[in-house]
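Every protein chain except one is present and positioned as in the full complex.
Chain lettering (A and B) follows the sequence in which the chains are written, and residue indices restart at 1 in each chain.
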Amino acid sequence: MNQYIPHTEEDIRQMLDKIGMKSLDELYSDVPSDFLYQGEYDLPDAKSEEEIRRYFKEMASRTTPLVPFVGQGWYDHYTPSVIAAIASRSEFFTAYTPYQPEISQGTLRYIFEYQSMICELTGMEVSNASMYDGPTAAAEASRLAITSARKKDTMLISSTLLPQVKKVVKTYARYAGTVVVEIAEKDGQTSLEALREALAAHAVAGVIVPTTNKYGIIEDHSGFADAIHEAKALLIEYCDPSTLAVLKSPAENGADVAVGDGQSLGIPLSFGGPSLGFMACSKEHMRKLPGRIVGATVDKEGRRCFVLTLQAREQHIRRDKATSNICSNESLMALWVTIYLSIMGTEGLKEVNEKSFAGAHYLYDSLLATGKFTKLYDKPFLKEFAVRAAQGVDIPKLQKKLVDNGLFAAQPIGDGIVTFCVTEKRTRAEIDKLIQIIREEA
Amino acid sequence: MKYYDKLIFDLSKEGRKGYSLPDEHLFERRMSDEVPSSLLRTTKPRLPQVSEVDVVRHYTNLSQMNFGVDTGFYPLGSCTMKYNPKINEEVAAMPAFQNIHPLQPAESLQGIYAIYEDMEKMLAAITGMKYFTLNPCAGAHGELTGLMIMRSYHQSRGDFARTRVIVPDSAHGTNPASAAVCGLDVVVVKSNANGLVDVEDLKPLLGPDIAGIMMTNPNTLGLFEHEIKEIAALVHEAGGLLYYDGANMNPLMGVVRPGDMGFDIMHLNLHKTFSTPHGGGGPGSGPVGVAAFLKDCLPYPHVERADDKLTAEEGTAHSAGMISGHMGNFGIILRACAYILSLGKQHIGEVGRIATLNANYIKESLRDVFKLPIPSVCKHEFVFDGLINDGAREGKEGATTLDVAKRLLDFGFHAPTIYFPLLFHQALMIEPTETESKETLDAFIDVMHVIAAEAADDPDILHAAPRNTPIGRPDDTLAAKHPVINYRDLLAEA
Partner (left out) sequence: MSTVKEGYKYAETHEWVKVEGDIALIGISDYAQHELGDVVYVDFPEEGDEITKGEEFGAVESTKAASDLIAPVSGTVVAINGSLDDAPELINEDPYANWMIKVQLTDASELDDLMDADAYKAFCGE
């Protein structure tokens, strides 16, 4: 027997006796015999723990973690050690969805805290318990806008959104019969003029725009909410939650819905997953929100406690009329984010942004000074920025050289444009090394 | 478990902090000097201000109000709450896998891509499907992806009329919900008296507007759909595809392969069948497998091999599209991979057989006190329809399935799945999994007998349960009627 199956031969015999069967195969007497797999499965030999370690060490040896100077939706921020220590408590990670509130108050409480913190960061009134990732959260927000609007079939999305966000939104839309129109950009940010034209030209249910965009530019959304609300559409802002301690919040921008990826809140890069998607909105749209929501109540003795609530929106009750098919949240990652925000607080998060800002601007100025890159847009940015490669700079060759030196930077996004990102984790020495390699090798 | 009433916000004190950041006073630049104030935040988020000790004690206290697989037995139907091996956690935490930006150049990711490739091959061997995508982040996400593949296939052949999908009345709620998100109309096929898909009811539903059928086999009653061969032939003849909901794959692990039953598309729940932790509701992972003819319809990125080099490729024109931010929940894929390696070809056949043995053992041991509407051999799970003697009498309401579930909590067990499937009024759905020993099952069986005796004697004992838990039954109605869903709301209430 495999080590995770505790049955002895004697156990099996006694249990078969109890159910009146002679062999384990008799349990499959209701299965047509030609479906019963004959012979050996085409799998490797069973491995012991030490052999499993060896397999993964071998795979790790063929994988090179590089020092990231790239963001594009995944940001290498510092992870306090206390997070893994707490989140690896098996009472948290081996628990099921908190359907039995009497023995799930731990999970329910941290989700309530998570929802509260997302509301604080976004300025919105209601948050769900989290979703898969930022791009799918944006796709779900688009669905919310379409169902809220009734009889409107078009979503506008800014061309300055990250490519993976645009692609996932378009995938979901394609099957739902939703029309997606891209709003043009001007000087590196979503164009208000183009937005106004698109609103006039289509039956628009909602508009998705980024607060910090694929160039790293901090977008100015003045006038957006008014134009969008005038057209009776919803403003959905896609944001990097880490930046919301310092940048104007979606609520301050007049957004109806805020979505984004929680990875930047202390979750390791982990090759892109698991992360979490967050989604928050105004009270008006609360009952259209997909996913789980935790609410406060009392038990019979009046003790404060927490439960999954507003469940009539969800698939297990509403089936094909549910707000979404989503069942789970990314609960354990919500715990990561909750602990991260507890440890960092508003001041810590501000510091993270200030240090990232300072490092990114130092790198930006230094890169322009090398002459290997030229200015693209003259717009404010925070930790990520885009520049244009100067004539004669071979980007693939440069990236290769950087990889050889353990660095990942100068990510191309088309048209000779590359992006860089600096977080508070990057040291002066690392940044200077990057600059030196570029000066010498590009 | 003890009751602990704090929220992290309650511990906050102005000026306290729990973080430390490097202080390299090298860059003398400030946002407020360079970013226009119109782009900066004016209101301050009210996050807690707490120390590291506060955080550790608070969340440790919270954890002690939680039940997990490591605490005790979860007989939770359709959830496959098996043990989560610790080696899985160890490999997932290896720095080489945690500190990887997903967009790193391919040459630096060969090991990770090789794990994707190995996983695809192993899942294909286990299921009889040809290709897999590991990109979906959960079971429901896998379902949606599978349906997108189904639609892409029809559309790639110029067939745009197939906009309806057939779903059995006993299906998980996610099936119709995923269909709706995918823009498909749901047509329900009835179950017959034996709890299986009614083939006669199915026949008239098939036609040129049907994209396919979604089935789980064994179904949610734990019964094997033995007419699947005929169903597959009928659906294929009508031009539709067969989708396999892998939520109930565990009893077939190492015994029967969905691909051999005629299914074209399926998803697996790595957090069920493949032992990865549920995490209190995620992250999960829902890989989708397809038959060979559907390869072009897989979502992207997808790992491909060219000579000795692995790359993550964009899709072709018929691809279902990009369905998540990158390539799914890699951390979960690692854990499941470790699990399959521990089983190998020698032990894979034990999983389904022992899971099925455990389910039948509980079923036969408890049918003297619980109503068993469908008595035939079950697979991984089965459904009772309430107590035989619920204790109802003049002036006293009988004990319901909810009461039984709540009373179980007092005895240190998680509750079974209740009031699902909807076919029975007092449904109590039990799934033990193969990692539970005979001793654990016997203890559970004993407790269920005790509860049945209590109900017959005085159902009020059950009505009042649970008592040994940190809280009693919460007021769900109050929560839904007056939603208080963040800390500010809570303060405003007080």
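By our rule, a residue touches a chain if its C-beta (ideal position, glycine included) is under 8 Å from a C-beta of that chain, and two chains touch if they have at least 3 such contacts.
Keep in mind that this is a model prediction, so the values were computed, not measured.
> Quick one: which of A:191, A:311 or A:427 touches the chain that's been left out?
The one listed residue touching the chain not shown is A:311.
> Out of A:13, A:54, A:186 or A:287, which touches the unshown chain?
A:287
> Give the residue, chosen from B:30, B:44, B:157 or B:481, that touches the chain omitted from the document.
Among B:30, B:44, B:157 or B:481, only B:481 touches the chain that is not shown.
> Just checking the interface: what residues of subunit B touch the absent partner chain?
These residues of subunit B touch the chain that is not shown: 419, 476-477, 479-481.
> Name every residue on subunit A in touch with the hidden partner chain.
That gives, for subunit A, the contact residues 287, 311-312, 317-318, 321.
Methods note: only the chains that are shown with their structure count from here on.
> So, what's the distance in Å between the C-alpha centres of subunit B and subunit A?
Their C-alpha centroids are separated by 19 Å.
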